[in-house]
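One structure coming up, written as structure tokens, with questions to follow.
Omission of a single protein chain aside, the complex is shown with its protein chains in their original locations.
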Amino acid sequence: MFSYDMFNTLMDSISSFLSHGANIILFMIVLPLIWGIIGWLLKKNYLLQLAVVVLSSTINILFALSLYLSKGFYVTFPFASSGLDIAFNIYKFSALFLMFIAIGFFLVTLYGTAFLRNEKHAGIFLLYMYISLAILNGAILSDNLGVMLFFWEGLLCTLFGMLVTNNEQKPRAAVKALVLSGTADLLLMLGIIITVYRAGTPFISQMGKLSITGVSTVGFMCMMLGAIGKAGCMPFHSWIPVAAGDAPVPFMVAFPGAIEKLLGIYLAVRIVIDIYDFRSGSISSIVIMVIGTLTIIFAVAMALIQKDMKRLLSYHAISQVGYMVLGIGTALPIGIIGGLFHMLNNAIYKSCLFMTAGSIEKQTGTTDLKKVGGLGKRMPITMICFMISGFAIAGLPPFNGFFSKELIFDAALESHLIFYLGALLGAFMTAVSFLKMGRAAFSGPLKFPENSPGKLASGKNGFHESNISVRESDIGMLLPMVIMAFLSIIFGIINTLPLDKLLGSALGYNKTYSGWPHSMLLVVVSFIILGLALLDHIYGYRKTGSAINAADHIHYAPLLKNIYNAAEKQWFDPYNHLMYVVNGFSTFCTLVERSISWVYDYGAVKIVEGAGNLLHRLNNGSLSRYLFAAVAGVAGIVVIFLVVLL
Amino acid sequence: MEAIIYICLGFMLICSFLVVRIKSMLKSAVALAAASAALGIIMYVLGSAWAALIEISVCSGLVTVIFISAISLSNTDKKELQKLYEDKKRMAYLPVVLIIGGIIFIFVALSTDSLLPQAVSVAQEIDNFREVLWNNRQADIWAQAIVIIAGAIAVTVLFKEKDTI
Amino acid sequence: MSNFNLEIIILVVGFLMIIAGVYCLIRTYHLLKILIGIEVAMKAVTMFIILAGHINGKINLAQTFVITMIVTEVVVAVVAAGLAINLYRKYGNMDVRNLRKLKG
Partner (left out) sequence: MRVIDYITVSFLVVPIIIILINNLLSKHIAKRISFYLVGAAAVLQIAASVADFFLLPYYKLHEYKFTLLWNIDNPDSEYFAVNSLSLVILFCIGFVTFISVLIAKHTIDRKKVSYVNLLMTLIFGMNGMLIVTDLFSLYVFLEIVGISSFVLIALFKSETGLEGSFKYLVMSSLASIFVLTGLAFVFMHVGSLQYENISKYILSGHGSSRLYLMYAGMILLIAGFATKSGAVPFHSWLPDAHQSADTAISVLLSGIVIKVAGVYGLIILSRLFDGIPAVNLTLLVMGTVSIIVGALLALKQDHFKRIVAYSSVSQVGYMLLGVGAGGTLGLLGAVTHIFNHATFKCTLFSNAAALHEQTGTLDINDMGGLHEKMPVTGFSSVTAFLSTAGIPPFSGFWSKLLIVMALWMNDFKVFAGIALFSSIFTASYFLRLQKKVFFGKVPNKYEYVKEIGGSIKYAEIFLTIIMIAVGLAFPLALLYLKGRGIL
């Protein structure tokens, strides 16, 4: 029988195998690439792809688990010069993230494969996903900041590639994402350069804790901005809603939903814990917290007025990052662990929410809330998953979101009241928007667009209730959803498992943060907020008569209306302002380039042509001219000799 | 002895200018032979008897024969020849430039005594011409043999009317 | 000093002969006359080598050089005459201006 001992032995042998030589590169980085190429070559073969996904993910989870259970080790591969050594540091924290990624990757890829069943991009989606997995593994394992940056930029490439694949004609989202993430990565690079310069070593494990003073402040802020920018924090967020309009759901699940947050928050925590001596109450802490709070409020306010599920969720994806950044920015252990826990929870429920949106899109062909409704009867499991995740994101006990939010509230209140109030405002609007979305989509009379896939399947008999084939999704799409929803509940009820057993021990905290929140006051306030949200929703529903417009009274409130109009016109989008500058610069460059290319196209060509023609005509085949040229050549050599000798 | 050299030098110079200026091909070939003979005498006086012998027999003999036979193989009418091969008018100033250059060169050469190298103090030269030729310069002999073979092949290629192999 | 002058004068005469030969090469239209011009210049070169042997006292070495040189010169003259005669057979005259097919 398979006993626990056998399992332990297996894990030990795997980890010792990985710790030996280049095996870790081979199996954590190269192997996923190979899987990806296999998946790519399978193109549209759904069952085989499914098999590849299950098999590869199992192996990957097994490896990650063995690394997590091992004592940890340090591997160095000497390279050209000592600064470029590839060094991998495997210890509790990084191995934990490897495990998260392995599990999340499995669910996301499974869902994506099912979603893209028999579609053109299925193969390339798998390839990009596996490349991303390899990159993530590499980035998390690297101890060398330079090598980590290499992997980090690689993720930008896969992001760009995926967005371009989805919309080759007008890669609007791709370009926007490339510019914004690229700017964030540039900041990160700058930060890394300053940090390495200050520390004198590129290896994180040798850095100790740098104090944040002088030029180090710049380095810290740049690195931090790069890291949280990757996670989707303001001001590097605005490509996500655009991508939500352009890209298919699996991409949204994978990238803004899970992968980028995992990586970004991972690095942010590494910066705060390992690299810099980050103190609570310091200026940089306050700056980070302000960024976090602004992100929460602004993004959730935008989410409130969205009438499209994917866009709404994408704004929530941004606002949730704000909580994590706020938590980490407090620089308190409770805040950091709260931020991390929130990141974990967010990855779970946000992926789940995107997946439900994807299921609806798959069945009805749209995610526009105005066009769908009453799907609860047809898609009960999807509805239940949505409700669980919605409660979790709104912060209702006993789901996981409640506990992580309470930790962050606690930390925020400890820092300053104003951050707490901002976070509460965010929580209020989150709840309102989810009430709106859930009710609009799942309750009320059944409705879906005329041209939805379900309608088409109903045949020629016209619109009739009995012909409608809008139904529950595939098992391949349902399974990840259900697992995510289940995890939401588990992490909520048994929150000691993620908080103390996993995160706490990985960070080395002795104190326990699990269990019911210790401050009853905060819980009460949270409940009041949720109640207010419910009241507001009912008020809005009564006023307008439909669930979808339940938030309109906030949207069209006297002062807010103007702000929203400005936001709709993208006045707050830094990308646009950046683009003005860029456009001006590129106009200037065009002028310069035109004048240079004139030189190349006409000037240089004319000179070359003229010289060629002259020489061509000089050589008229006459022997005496040949001889004369030779004698002149001798004279030329004489001149050179005279010049040198005299 | 030096007088002979001066006379021969003058004769050779005149001959070579005649070679260039004479319109008739036959006469210029003969003038070339005369210049060659004068050179032979100079060489003999300067102490290279063997080379002088070869020069007179081969250069003023064989080469002249080659030229004259080539001329006779291509016998063009004399008038037509003059019309055809009248020298170019375009670069008529060239000889003037060259002669002026030559005169300047002569003056420069005569005014400086350091144009020629200092007498090299190489003492014991092998006295015997045969020894030098057959013992030291055998590479040249081999090369000459192949040159002559190549010349023979060239003659078969260039002068054979029909050669299909 | 007189001995010295002799050598200088041989040098100058040779120089003028080379000029004459090269001038003949460049200026003339007759193929064979081009070859004769080469021969004139070659005479001067032969004289230079003998002069060199005379100056540095290695006259025997210079003689061997000259003999080898004359052999190659004759063979080149034969080949050149052969080419000229073949060209005459093609064109009917020995005008160097025929040779303008290859140009540019």
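Before moving on, here are some points about what is shown:
Order of writing sets the labels: A, B and C. Residues in every chain begin at 1.
One rule holds for everything that comes next: a residue touches a chain if its C-beta (ideal position, glycine included) is under 8 Å from a C-beta of that chain, and two chains touch if they have at least 3 such contacts.
If you're wondering where the values come from, they're calculated on a predicted model, not measured in any experiment.
Across the whole complex, the hidden chain's contacts among the shown chains comprise A, B, C. Within chain B, the residues in touch with the undisplayed chain are 114-118, 120, 122, 126, 134-140, 142-144, 146-147, 149-151, 153-154, 156-158, 163-165. Interface residues of chain A facing the missing partner chain: 608, 611-613, 615-616, 619, 621, 623, 625-627, 629-630, 632-634, 636-638, 640-641, 644-645. With the whole complex as reference, residues 18, 21-22, 25, 31, 34, 38, 41-42, 44-45, 48-49, 51-53, 55-58, 61-62, 65, 68-69, 72, 75-76, 79-80, 83-84, 86-87, 90, 98-99, 101-104 of chain C touch the missing chain.
We adopt the following convention: only the chains that are shown with their structure count from here on.
One simple way to say how far apart two chains are is to compare their mean CA positions; for chain A and chain C this gives 85 Å. Centre to centre, using the average C-alpha position, chain A and chain B are separated by 90 Å. Counting partners per residue, chain C has 26-27 as the residues that reach two or more other chains. Among the residues of chain B, those touching two or more other chains are numbered 88. Residues 2, 4-13, 15-17, 19-21, 23-24, 26-30, 32-33, 35-37, 39-40, 43, 46-47, 50-51, 53-64, 66-68, 70-75, 77-79, 81-86, 88, 93-95 of chain C are the ones that touch chain B when the two sit in their complex.
Contact residues of chain A toward chain C in the complex are 616, 619-624, 627-628, 631. Chain B makes touch with chain C in their complex at residues 2, 5-6, 9, 12-13, 16-17, 19-20, 25, 28-29, 32, 35-36, 39, 42-43, 46-48, 50-51, 54-55, 58-59, 62-63, 66-67, 69-71, 73-74, 76, 81, 84-88, 91, 94-95, 98, 101-102, 105-106, 109-110, 113, 115-117, 119-120, 122, 125-129, 132-133, 136-137, 140, 143-144, 147-148, 150-151, 154-155, 158-159.
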